[in-house]
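Would you mind keeping the following structure in view while I ask a few things?
Missing here: one protein chain of the complex. Every other protein chain is in place.
Should a chain be cited, it is by its letter among A, B and C, assigned in written order, with residues numbered from 1 in that chain.
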Amino acid sequence: MTPLAGYLVLSSLIFTVGLAGVLTRRNAILVLIGIELMLNAANLNFIAFWRFGANPEALTGIMFMIFAMGVAAAEAAVGLAVIIAVYRRCKTTNLDEMKLLKG
Amino acid sequence: MSLLGGGILKGMFETARNFFGSYVSAQRLTTVPYPEERIPAKANARQFPFLVYDGDDSQAGLRCVACQICEKECPPKCISIIKSRDKRQDYKGQSQFYPATFDIDISVCMSCQICAEVCPFEAIKMDVEYELSTPDRFGGLWLHKAQLARSSRYYRQIHPQAAADSDGFMAAESSKARARVGASAAPVGLAPQPRHAE
Amino acid sequence: MIDALDQIFVAAKHRLMEPVPSRWQPLVSALLSIVPLLMVFPGLFALTTLLERKGLGRIQNRHGPNRVGPWGVLQPVADGLKTLTKENVVPRGAAPFIHFLAPVVLVIVSFLVYAVLPLGRNMVAVDLDAGVLFFFAVGTAAELAVFMAGWASRNKYSLLGAMRAIAQMISYEIPLILSAVTVVMVTGSLSTVRIVEAQAEYTGWIPHWFVMQPWGLAGFILFLISATAESNRSPFDLPEGESEIIAGYYIEYSGFKFALFFLAEYLGLFAVSGMAITLFLGGWHAPAPWLEFIPSWACFFVKLLALIALFIWGRGTLPRFRQDQLMEFSWKFMIPMALVNLVSAALWQLMDCGPERWLVSFLLIATPYLLLGRSLFERNQFFKRTYRFAG
Partner (left out) sequence: MSLPFVILALLTAAAAMGAMSLRPLVHCVLALVVSLSGLACLYLQLGAQFAGFAQLLVYIGAVGILIVFAVLLTRGDAMPPRRSLVQGRVFGLGVAVSVLGVLVWAISRSCLMSPTLPPAPVATVEQIGDALMTRFVLPLELVGLLLTAALMGSVMIAMQEGEDK
């Protein structure tokens, strides 16, 4: 296995773990944690491709990673604010119990 | 207009003055290195009560006549007295009971001095001793007659002014009693005298 | 002779490295850089606890500790022995692993940040390209360790203390980093060594330290205030707040673990002081050209001790903040001032040398300072007290 493949496999494993968490866990905060994991897996790919790919002096991979990090931070802040607001109304963070719109 | 942060600078200046001043003038220091140096006790300092005796024998010379007034007056009820069955002579030459046991629980005592205030026989006074610690947890809390007894010389030493008053009062009492004995040779009642303020 | 004394530790390291085979050189080199750090700074911690207790005593017109050894100099030894022989108590409801991990993480993080502090000429463990960033990035992990300690203890006071500590550290991290960024902007480098080198020159007797310039002075003061808050020292010691929440996040710690918390707190204090010296006080440079015979490391440690004395002095003087005051002070005063200071430093960098640069930079800082001070403090709106039930 080449070095790049090792990083790619690790990143897909982390992505899958995050995906599995989002699909199976019912707590809103845990779902957010899963999304963070998936974003980080993508970031690892960016850095690995920057390191092993062509043209590393253009720094594209690192730039992508920095911007993805900014977006992830914004997402986490807004997401957690929404969770807190919902918790105030429904007194729960369990996604299955948030069914105000269900008939 | 005072500048923002000026108060902080003022405070810093004050503490700096304390810091350097404490090295320059010893008067600034409010504490002393305790076991070697001590702050002299104040004139009316008091800790826990003790029993006064005259003469050299700490048990035979006890002034206490077991009247149990202090036991009744004590607010936290920390004094316990058992009266003797026989009687003996007190300093006025009268036949009196004496305490068979006299115990004070100083873990309960609150150093209020009421026992000393109410005693008609100048027998219980307040000590100034404060180094009472013992190596075990429950030791030194329940004091018996033998541990409580202190000589009247000691009392004169720790509270000279109050001891002089008390000696004067006792001298007046005993001379009055002797005069009465000499005049009528009649038995004297044991009516307690009203106490003067110490 | 002077150079030999200056470079004595560097030369000693080279001498020790010579017999080592080249395969093991990197490992031995790293060890030789780390071990002195692990010995010097805990030693400084012991010294500081003694100085602090003595100094606080004198500030309050007391003697301070004077029992163990002559003038009490062995007091830290006695304290250490006492703490180490205490029983290690873990509450029944606690999460034992995290409870154990929290002080360890805190101490490791506190030690890691020393890697980028230049303690003298050629005396830095690693000269990282992004040294300042490393310092702050690793320092943030301390917040998590504090949370672990507070949460794992299963005690409402420790949880409250941890929440307070985290809220405070986050709020004051922003002015801390913003005031450090001014220096990074002016020197154009994140490397601590390059930042120290940029402050090497002298004009007459006056060194070119950043603290000598208007934006640098403002930045230094902002940095010091935020550093006090970051290391949870009085007057920002609400997370510990003995009189309200007993001891904050480390109530449930005893014995050696408590000592680790104590150690980490002081290590954090030394680290931010060292960073303040590196960024604003010229690092290991002597304060005047005719003092350059002093070894560079001695200069650094003298400056460090001076800053520690300043912290002790502040602790002896100022009363503790209230929680809302603490937050408002950070968000309504420190952060706006740090932002203004950033603009001032940028203008300083853009304008030519000359008196107008000083004037602009000074006015740009002084005006918001006075305005903020007047509007927030003088009219008593800033610290206005609101009562929920009465009045």
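As a working rule, a residue touches a chain if its C-beta (ideal position, glycine included) is under 8 Å from a C-beta of that chain, and two chains touch if they have at least 3 such contacts.
Because the structure is predicted, anything quoted here is derived from the model rather than measured.
Although one chain is omitted from the display, it touches the following shown chains in the full assembly: A, C. Of the listed positions C:Ala130, C:Ala288, C:Ala306 or C:Leu359, the one in contact with the omitted chain in the full complex is C:Ala130. Contact residues of chain A toward the unshown chain are 1-10, 12-25, 27, 29-30, 32-34, 36-37, 40, 43-44, 47-48, 50-53, 56-59, 61-63, 65-67, 69-78, 80-85, 87-88, 93. Contact between chain C and the unshown chain involves residues 95, 98, 128-130, 133-134, 136-138, 140-141, 143-144, 147-148, 151, 159, 163, 166, 170, 173, 188-190.
Keep in mind that, in the parts below, only the chains that are shown with their structure count from here on.
One inter-chain figure worth recording: chain B and chain C are separated by 55 Å, centre to centre, where each centre is the mean of the chain's CA atoms. Chain centres here are Cα averages; for chain A and chain B they lie 78 Å apart. In this assembly, the C-alpha centroid of chain A lies 34 Å from the C-alpha centroid of chain C. In chain C, no position touches at least two other chains. Residue ranges on chain B touching chain C, taken from their complex, read 1-5, 8, 11-12, 14-16, 18-19, 21-23, 28-31, 33. Chain C contributes residues 55, 58-63, 66, 313-314, 316-318, 369-370, 372-374, 377-378 to its touches with chain B in the complex.
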